[in-house]
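Encoded as C-alpha cells, here's the structure I'll be asking about.
Every protein chain but one is kept in place in this view of the complex.
Letters A, B and C mark the chains in the order given here, with residues in each chain numbered from 1 onward.
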Amino acid sequence: MNREFGAETLVELERICARYPRREAALLPAMRLLEREFGCVDEPGMILVAKLLGVSPAHAYGVLTFYTHFRRSSDAKVLLQVCSTLPCALKGSESLYDHLKKITAGEPAITLKKVECLANCDRAPCLQVNEEYIDNATPEMCDQLVAQIRAGRWTPPGQIYSVPPNTHQPVLLRHVLEAGSETMEHYLARGGYKTAEEIVKSGRNPDEVVETVFKSGLRGRGGAGFPTGQKWKFLAKNDKPRYLVVNADESEPGTFKDKLLIDRDPHQLIEGIIIAAYAIRSKTCYIYIRGEFGIGAWILQKAVDEAYEKGFLGRKVFGTASEIDVTVHRGGGAYICGEETGLLSSLEGKRGNPKIKPPFPAVEGLFRSPTIVNNVETIATLPHILKNGVEWFRKMGTEKSPGPKIFSVCGHVHRPGNYEVPLGIPIKELIYDLAGGVRGGKKLKAVIPGGLSAPVFAADEVDNGYVKVDAATKAESRVPITMDFESIAGAGSMLGSGGVIVMDEETCMVDALWNTLRFYAHESCGQCTPCREGTGWIAKLAGRMERGGGRDDEIALLDEVAANMCGRTICVLADAAAMPARSFVKKFRAEFEAHARAKKCPYKHGHAPKPEPAGVGSH
Amino acid sequence: MVTKDVLYKLVVFLATVGIAVGLVPIMTIVERRVAAFIQNRWGPNRVGPWGLLQPVADGIKAFFKEEFVPARADRLLHFIAPMLVFVPPAIGFAVIPWGNQIGSVKLQAVNLNIGVLFMMSVLSIAVYGLAIGGWASNNKWSLLGGLRASAQLISYELTLGLAILVAIMMAESVDPQVIVAKQTRGILSWNVFGGGNLLALPCGLLGILLLYTAALAENNRLPFDLPECEQELVGGYHTEYSSMKFAMFFMGEYVAMVNMSAIVTMLYLGGWYFPGITNPADHSWLGGILSVGVFMAKTFAILFVYVWIRWTFPRFKYNQLMNLGWKGLLPLSLANVALLAVVGVFTGGKP
Amino acid sequence: MPKIKLNGKEVEVAPGKTVLQACVDNGAFVPHYCWHPGLSPAGNCRMCLVKVSNSRKLEASCMYPCSDNLEVTTEGPEVAKGRQDVLEFMLINHPLDCPICDKAGECDLQDYTYAYRGGVSRFRDKKVIKHTKDLGPNVRIWGSRCIACTRCVRFCEEVAGTGELCLVNRGDHSVVDVFPTIPIDNPVSLNVVDLCPVGALIDRNFLYQARVWFARETESVCASCARGCNVKITALDNRIKRMVPRVNADVNTWWMCDEGRLNTRYLADDRRLTASKGSARDLDAAARKGNFGIVLSTYQTIEEMWLVKRLAEAWKAPVGFLTLTRGERKKFGGLVIEPDKTPNRRFAEKLFGELKPVPAGCKGLFVLNGIPELEGPPELMAAANGAEFLAVSDLRKGPLVEKAQVVLPACAWAEKDGTFMNVDGRVQRIRKAIEPPAAVRAEVAWLQEALGTEPLSAEGVFLQAAKEVPALAGLDYGKLGNQGAASNGH
Partner (left out) sequence: MTNYNIGSLFKGMFRTFQHLVGKKATLEYPEEKYIPRKGYRGEHRLKKDEQGRMKCVACFMCATACPAECIRIVAGPSPWPDRDKIPVSFEIDLLKCIYCGMCEEACPCDAIELTPTFTQIATTREEKIYDLQKLMNR
C-alpha cells in the first residue's frame, strides 16, 4: 500500500518545512499531518514523510516509536486515555481504568490506554478522549460516555477552567477566568502588547532589556530555577542565528499551570515572546507544546495567527524593521522533551534524547546555534516586569527568589488548583489556608513540593519545619519551610515547577513510590545506561514491595540502586527518579518494612492491584 | 647291604633335588600371594584351587615362549650362563642334612665332612652365571647388571663367610652333621643363642643377622636387588633372556634362596631339631619324617622373611650397598669373630 | 595545545580532543561501548566514566573536552565503583546467555564484567524481552542483548549513508531495529556486527559456526578488490569461518565491505582442483621448445609474478593478462570499494608495463589463473584451442583444465604466504590461514621448480625480487609488518 498526500497537504507540508532551517525538523508536524489525513501514522505513511523530508524511513520509525501520543494503525476511532500518574492515582484513576476496561471490553470503536500525566491534576482523575479532556471522571460518567460512543453520538463536553479563590493578588492569572480571555480583542482591551510595542518601537539596545530582566532577579519557572537574565547573558556571541524556544512541554506530574496560561491567556505569552526575542536578538521562536495539548496548540496557533495578522509578529514587528517568526511546534508525548536539550532534539525532528552539556544550549543548541529555552510562565512574566518595573517585581517574593509564582496544588486537598502567590509564603499557608487543608478531615501524611521528581516532605516537616543542623555548633533547630527556591532546597527538596502534591494519611507510600517510579521508567529516553536500566529496576523493585514480594534487605538495595543512578547520566531524569525513591525510603522506611513483613500492602485503598508496572510490556 | 645303602642314598638324593627344585614353584606362588596380601590385594587366585596351579601355568608359558638370542651375542656363553646360575645352588643341597636319620640312613644326600666349605665354594660359582649372562647378552645394561652383581656378590661373600665362620667356631666343625648334632641339646644349644654358651649369645644373634643380611645380598633380593633394578638397567643381566633360559635365571634365584634358608637353618637354628618334636635318638620313620618337617618349617619361615622384607624395604643405592657391605657389615662380622674367639678363650675353648 | 594531567602525569593534547581520546592516545585504559574512533560520539553508555578535577561527580570522558590543567583520573576506587555500577545496570536486562552467544570470547561487556564485577546479580525481577530477528540478509539481532549504544545506528547513518537502522521505543525497551519493510542490505552492512560491543548483532554467515576461542586468527589482506583491506581471518578445522577488518588508517580505516568478507566460499568448493597432472619440469621442457605464451592473472602475488617474469625471460615467452573489473568505485567513509576485483594489478603494471591481452597463435600456452570467479574467458579459450600444448594452474576444474596436458592446482590466497600491491601502491602481506588441499603446492614452489633454481620460501623470493624490482627496493617482510608499507616510486 502506498500513501500519497493530496496537493493541498503537500503545500501545507512545504509551508511547515519552510519554518525550520532543516527539513527533517518537520518530522513531528508531518506525522500530525499523517494523523489528520489517514487517521494514524503507519508504515506506508512513514515511508511517505521520510521521502518528503529526506530522512530514512528507519529514522522516522525510530522517532515515531519514541513518542507515545501519535495514533498507531492499531488504534480504534476513539482513543480513551486514562491518566495513571500519581495525582490522578491518588484520586482513584486505577479503579476508573479497571472500570473502563470492563465496560469497553470487546468494543471495536474504542482503544483504552493508560497514559502518564495529562497535566490536569487538579481535576483528577482525568481522561482524554481523542483530544478532549474529561475532568473529575467518575464511573457513571464513563458509563455514559461509552454508551454515547457506542451509539455513535459523542460530543466533546469541553473543559471547565477554574481557579480557586486566592487571597493574594494574581498577576499572570488575573484574567484567565474572564470570558474570551484567549482572544486578541480581550487582550488588547486590557492594554496588552503595549509594553512590547513600546520596547520594539523604542529601538532600545536589547542588552538594556536583558539587564532589566537580570536585575529583576527573575528565576526560571520550569524547574531548575536558573536566573533568566543570567541565562540570556550566556548566549554565545557569533554570527549564527539565535533561537528562542518556549518550553510549553508541561509534563511534570503535579504541574498544570502552563496549560492554563496557554489555554486562557495565549497573548500574554506571545507578548513575552516578542520582548524576549527582542532582548536576545532572535528572529525565530519556537513554542514547543506538549503533544497531549491538542486544544492548547490550536488556541496558541490561533493566537499566533492573530498576532501575525495584526503585524505584531512576522517581517515588520509593530511596523519596525524587527523580525520575529513564531512557530507552534507540537510534540508527541514524551516527558523527557520537557528537558531543554531533549526538547531541542525533539524540535530538530529526532528522538527526544537529551544532549550532553557542555556545550550548553546558549552556546550551541537548536540546529547547533545559540538557543535560549524558557518556560511558558517565565516568558509570560516578562511583560509584567517590563511594564511595572523591577522594583515592583522585587517587592514580591524573597531576596533571592523574587516575584510571583504559580503553584499547582493537587492531591488530597479541599481546593486543588493553581495559586499564584509571591514566592516565599509558608508551605503551611499554601496547603492549609489557600488549598483548604486535607480533605475529609484526614491527617496530612506527605507533601511533594515541586513536581513528582522532588524529594518528599513528611507531614512533620511541613507542620513543624525541617531540622536544620548548624554547621559550626552542630545545634539542631526547626526551620519552617517556605515556598521559595532556597528554603525548599535547604529542606532537602526542590521547588521545581511548583507542583505540590498532597497525600493524606491513608495513602500507601510504597504504592505512591511505585506509581512515581513507573512514570520515570516509562519516560526514560533510554539513552544512558544507568537511567534506562535503573528506572526500570527500581520501579520493579518498588512494585514487588507493594505487592508484598519484597524482602527486608531490598529496601537498602532500592536506596543504593537509586543512589547509583544519580549523577551518572546525560540529563537529570535519572536523578529525578532516584531522588523521590531515596527520600521515600528515608522518610517512610517503616512502611517499606511493614510491607516486607506482612508480605502484602497493609493499606486499604482504592487502588486495584496491578500485575506489572505500566512501563513494562506496553509500547 | 651296599645295594640297599646305594638305593637309600639314591632315594635321598632324588628327594633332595626334588625338594630343592620343587620348592621353587611353590616359592613363586608364595611370593606373589604374600606380596598381594601385603598390598591388600588377592594375588593370583584363578588357576586351580586358590591359584595353586599358577606356577604350573607360568611354567608352561615359559616353556612355550620364543627363545631369543640377541644379534652378535656370544651364543655359547649366553647358553651357559643360566645354567651356571641354576645348577650350583642346586648342587649345594647335596650336603644339607634334611633330617635325622631313619634307621642307619642319614637324610643327607652326601655326607661330606667338609660340607660347609663345599657349600660355600659351590655357591660362589653362581656369580659367574650372572657376570657371564650380562656379558653374553651384548647389551650395555645387561653388562652393567652383571658387573654390579659380581661386585655385590664378592663384597658380601666376605661377610657371609665370616658369619658362617661364627657357626663353625661354635660347632668346632665343618661337618654339617656335626654342626646340627651339636645343636640338638635343647633350644639354647642352637648357635643363634650361642651354641650352649650364654656368653656367646650376642655373637650368635649378630651372626645370624649378618648371615641373613649377606644372604639377601647374595641372592639379589631386596633391598639389595641392584643387579636387576629395572629403573636403571631395564632388567639387569637377564634383560636379553627369554623363555626357559630366563626361567633358569629365575629358578636359580629361588633355588639359591631356598638353599640359603636351609644353610641358615642348619647353621644357626638347630637344623631339623626342635625340642619336644624331634628326638635325636629316635631313628624311627616317624621321627625322621617329623625332623624333615621341622627343617622344612624353619626353612619356610626364613623364606617368608625374604618375601616380607622384599615388600617392606626400598632398594638401596649402589653406594649405600657398598658402604653397608664394606664399612658396616665386614668390620662387624670381623669383630663378631674376634668376640667369639675371646669368649671361646675365656670359656676354655669350649662353648 | 592544552596540557592535562592524566593520572598524575602531564600530557599534551591536541586541541579539540576529548578526555577519552587523550586517554586512548596516552595508553590509559578507559572502558567504553558507545564511543568508536570512526563514529561521532554519543556519550550514552556511561562506561567511560572518569574523575576530572572540574567536576564533583564522575564524567563521561568520551564527550568531555580537554581544557588546560584539567586533572583526569582513570583509576582508583571511585572510578571503579562507577564502572561497576554502570555494568550492573547494563546487565539488568542483558540475558546471561554468553554460552550460546557467538560474541562470547570477544565481547566487551563480558570482558569488562570480568574486570570489574563479581558474578552476582542483585536483580530478582523479570527481564525485559526484546525481539530476535533477521534484520537483513546478513545480520541478525538479539534485541535483549542490545545495550542501545547506537554504534550500529550511527554507522549506518554516518558511514554507510543508508540509515537502515534505528533505535526504537524508549526506556528499557529501547532496541535497535530496522524499518519493518526495509532490511539492512548495504555493501558494508556487516561492519555493524564488528561494531556491536555485545552479541546483539550477529553475522548470519558466522552464526553458530565457531566459538572464537577455538578458532585461529591470521592477519592477512582481503583479495577481493584492489583496495587490499587489512583483515583478520578466523579459521577453524581448516575452514575459513569469517573475515573481520583490521584497522589500517592508510587502507581501509576500520571497515571492510560485505563482498570481501563473504568471498571465501570457493575455497571449499566441490569443484576445487586438487590433483595435479604432469609436473613443472614437464612445463619447462615443453616451453623450451619455443613459440610459447604465458597468461597471468592479476590475482597472483608479487612473488609469483616475479617468478613468472623470470620464466618468461628464460622461455622468451610473451605474457598476457587476465583481469577482472566490475561495478563502480564506491566510497564509505574511509573505505573504498574498487572496481578492479583483483588484488595485484598495480604490481603487474609496475613489473610488466602496460598489461597486454592474452597472446594468440602460440603453440604452447601456460595459464596461471588465480581469479576465483573467472573461468575461461573467450579470448583465452580461443588461444587455448589453437595451442598444441597447454599447461594450466587454476583453482577449479573447468573446460581449460580438461584440455590441459599439465595441470598444477593453484593455492587460494588464504592458503599461501605472499604479498600484494594495492591500488595505492602499498605492499601488504598475506599469510597462510588454512592449509591447501593435500596435494596442492604453493605456486612459488613449483614455479621455482620450473625455473630450476634452488627453492626459496615466499619471503626469500620477495627478497630476490626486492633486489631487482625498483618498486620494491628496500622492502622486506619485516618492514611490511602487519600494516604493509608504501612502495617506492609511488
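Throughout what follows, a contact is a pair of C-beta atoms (placed from the backbone, for glycine too) under 8 Å apart; a residue touches a chain by one contact, two chains touch by 3 or more.
The shown structure was predicted, so the numbers you read here are calculated from the model rather than taken from an experiment.
Every shown chain touched by the omitted chain in the complete complex is listed here: B, C. Checked against the full complex, the one of B:196, B:280 or B:328 touching the unshown chain is B:328. Among C:69, C:132 or C:181, only C:132 touches the chain left out of the display. In the complete complex, the residue from C:14, C:100, C:249 or C:439 that touches the missing chain is C:100.
Residues 34, 37-42, 45, 308-309, 311-313, 320, 323-324, 327-328 of chain B touch the missing chain (whole complex, contact as defined above).
Hidden from this view is one chain, which touches chain C at 97, 99-100, 132, 142, 207-209, 211, 213-214.
What we mean here is this: only the chains that are shown with their structure count from here on.
Chains touching both chain B and chain C: none.
With respect to chain C, maximal separation of chain centres occurs for B (centres as means of Cα atoms).
Centres computed as Cα averages put chain A at a distance of 112 Å from chain B. Note on chain placement: the centre of chain A and the centre of chain C lie 51 Å apart, centres being C-alpha means.
Those residues of chain C in touch with two or more other chains do not exist in this structure. Among the residues of chain A, none is found touching two or more other chains. Put simply, chain A touches chain C in their complex at residues 43, 46-47, 55-63, 65-66, 334, 336, 351, 353, 356, 358, 521-530, 532-537, 540-541, 544, 554, 557, 561, 564-565, 567-570, 615-616, 619. Only residues 42-47, 49, 57-58, 60, 63, 65, 82, 85-86, 88-90, 92-93, 122-126, 128, 147-148, 153, 156-157, 162-174, 177-182 of chain C touch chain A when the two sit together in their complex.
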